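A short write-up of the structure that comes next.
What you see is the complex with one protein chain gone and the rest in place.
Chain nomenclature is as follows: A and B, assigned in order of appearance, with residue numbering initiated at 1 for each chain independently.
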Amino acid sequence: MRTRILGARLIDPTSGLDRVADLYLADGRIAAVDQAPAAFEADETLDARGLIAAPGLVDLSAALREPGYGRKGSIASETRAAAAGGVTSLCCPPLTRPVLDTPAVAELILDRAREAGHAKVFPIGALTRELAGEQLAELVALRDTGCVAFGNGLASFASNRHLRRALEYAATFDLTVVFHSQDAALAEDGLAHEGPMAGFLGLAGIPETAETVALARDLLLVEQTGVRAHFSQLSSARGARMIAEAQARGLPVSADVALYQLILTDEALADFSSLYHVQPPLRSRADRDGLRDAVRQGTIQAIASHHQPHEADAKLAPFGATEPGISSVELLLPLALSLVQENVLDLPTLLARLTSGPARALRLPVGRLAAGAPADLVLFDPEAATLAGERWLSKGRNCPFIGHVLPGAVRYTLLDGRISYQA
Amino acid sequence: MTGPKRVPAMTPNDAKRPLQLNDQGRLRHFLSLDGLSRELLTEILDTADSFLEVGTRAVKKVPLLRGRTVCNVFFENSTRTRTTFEMAAQRLSADVITLNVSTSSTSKGETLFDTLRNLEAMAADMFVIRHADSGAAHFIAEHVCPDVAVINGGDGRHAHPTQGMLDMLTIRRHKGGFENLSVAIVGDILHSRVARSDMLALRALGCPDIRVIGPKTLLPMGLEQYGVRVFHDLDEGLRDVDVVIMLRLQRERMQGGLLPSQGEFYRLYGLSTARLARARPDAIVMHPGPINRGVEIESAVADGAQSVILNQVTYGIAVRMAVLSMAMSGQTAQRQLNSESEEQI
Partner (left out) sequence: MTLPDPAVLLPRMAAELKRHLQAHRIDTPRFVGIHTGGVWVAQALLAALDSEEPLGVLDVSFYRDDFTQSGLHPQVRPSALPFEVEGQHLVLVDDVLMTGRTVRAALNELFDYGRPASVTLVCLLDLDARELPIRPDVVGQTLSLAPDERVKLLGPAPLALERQVLA
């Protein structure tokens, strides 16, 4: 299969490439930029004039809900939704049923993802069995099956000693650990950022210190054990500053933020809409601005969807009785482009945080637009608009952005040179 | 390729009509005092005054809601609130059904949703909801049965708007108004829906000096948005106030590490005769009940001349009659508006 992509503006954050040129794909890879390789005969030509071609988006966290949560989503449905959002590679968190703590579960996920063929799936394995925070999972066996990193979600460890040992073990084999730093006791029963809004609504608060206290401990243990660490789903400005300080003193840690944390604040909770119930919670405007700064400066090198699809019933209850999470992977690109529209980020920086940044964080062999790289691409029209929810592929409709008009529209997503989504 | 199209900026928070008001700005649900105008709150108090008079008649009943069905659905126990709502509905001649629904047995959300849908199918005209989750009444009014008037009988820590209004009626009847008053709210503000509703109501009605008194462990974040002054010292906070509102202290606060003991709480924040002397000599003492004698209030104060705690109960029925009839009226009007606009289509 050979494809010629005609006249797109090519942007590759890694190389700094940003100009209009033709692109030649062959055998699932990018064969050449500008000039066709010798004897290149295209089976297909995509007229991409007016479109931007970028590396396919790399999403460090999208829950696929399979195995175990079929009412919320499946690997097929959610990877298909991801392709519509411009995503070609994604990591799925280990909170499945059974938990992704054995090679069998990892294999099942990888097989299903290959069958579906909508996106490359890189599983994140459970750091401990059942995510219980006590006994280590078989990390090396999981790595050999295809897990790219290990985490324990928001579930806490039985003790700091258990955590330290898990990190030491992971460090032995140069495995990456994904942290969701939130102190379970400080966050206990909490539903919303501890601030004026939670106080007003009478929702139990999750203080900023739930994040920063855990983050301080985690950073110290990372320093001590030398483990490769990635901090996921940062929610506070203070937390982002702590990451920056750690990076400044030479600790090689990376971080990501949920895209919705860069857009929404706890003010959205005013009407008790369960669509805004997320964990960690939406925080203050100052926190959002701090996170935006950290993304701009590169302290936070990845923006992830933290896609969490739910069945309707999961959100159909009073706020505190609902399940947290937003279904948003299929809006990843247009929703992210709203940050460019609002002058929060420039387009090349945004694309870096959505492609090369996350790929580097977890050492994924994707996220580049260059000759020889896999032909994972997104082609989008920056001048068109997306009416969110006009079509909806995810099983979870729990998305507060449905009905909004978002800037930019994905026209094609290509996975290994093949069209995985076409508008 | 077409030229650039204008893309409207995304607005995550759409402005919408307040859920509890109808198109004419009248009550159709009663969920919270947030966003209600001084005029509307005054109208509630005026109407309640009229109903208070009904309570003095030989027949303490008016035919206003004859033929209507009011369902009290209590997911959380509260004998007093439930009884006064029942009595209010009965004095309006409504048919009253009361359901005590346990939340422990099944999945909370489903029980709530299904229970109410079932009741709605039985042609209930109004729900009085008491629920342990903040926002439960909003949820029901918005997602479960928007055409049934929903009255919040207390939701989590969020709001207890009828208690708030009965407190305001108590203050107005004993102090004549709100313009020059100093009001202190004492105790566990953090967990108190009563305190939140009282603060909103006092502010909306123009009370110039609202004080809250308690230890930091029992105060929520963001009290400044209510325009209140925070005191940690009871004697200082009570100085020259006209009204003291004591809150109930739940025993489980000691287990959560919020307080060392009931004894220490009483010593610091309990209202004794000596403490009350800091307030103005004609100050009134209020409490939403049930009171914990010797925990937040001394018996001599609770039963004393300055206590209006029992009057509050009487006023509670009148306020609930006012709210029930006003919301039923606004909801009925909205249904008519809706059906008229449907006809036009």
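Note that a residue touches a chain if its C-beta (ideal position, glycine included) is under 8 Å from a C-beta of that chain, and two chains touch if they have at least 3 such contacts.
The structure presented is a predicted model; accordingly, all values stated were derived computationally and were not measured.
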*Displayed partners of the chain not shown (whole complex)*: B
*Which residue, B:46, B:114, B:179 or B:233, contacts the hidden chain when the whole complex is considered?*
B:46
*Over the whole complex, note the residues of chain B touching the chain we left out.*
26, 43, 46-47, 49-54, 57-59, 61-65, 325-326, 329-330, 332-333, 336
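Definition applied: only the chains that are shown with their structure count from here on.
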*Mind pulling up the chain B residues that touch chain A in the complex?*
1-5, 7-13, 19, 34, 108-110, 112-113, 131, 133-136, 138-139, 142-143, 155-159, 193, 196, 220-225
*Contact residues on chain A for chain B in the complex?*
49-50, 191, 194-205, 263-264, 267-268, 270-272, 274, 313, 316-322, 338, 341-342, 383-385, 400-401, 404-407
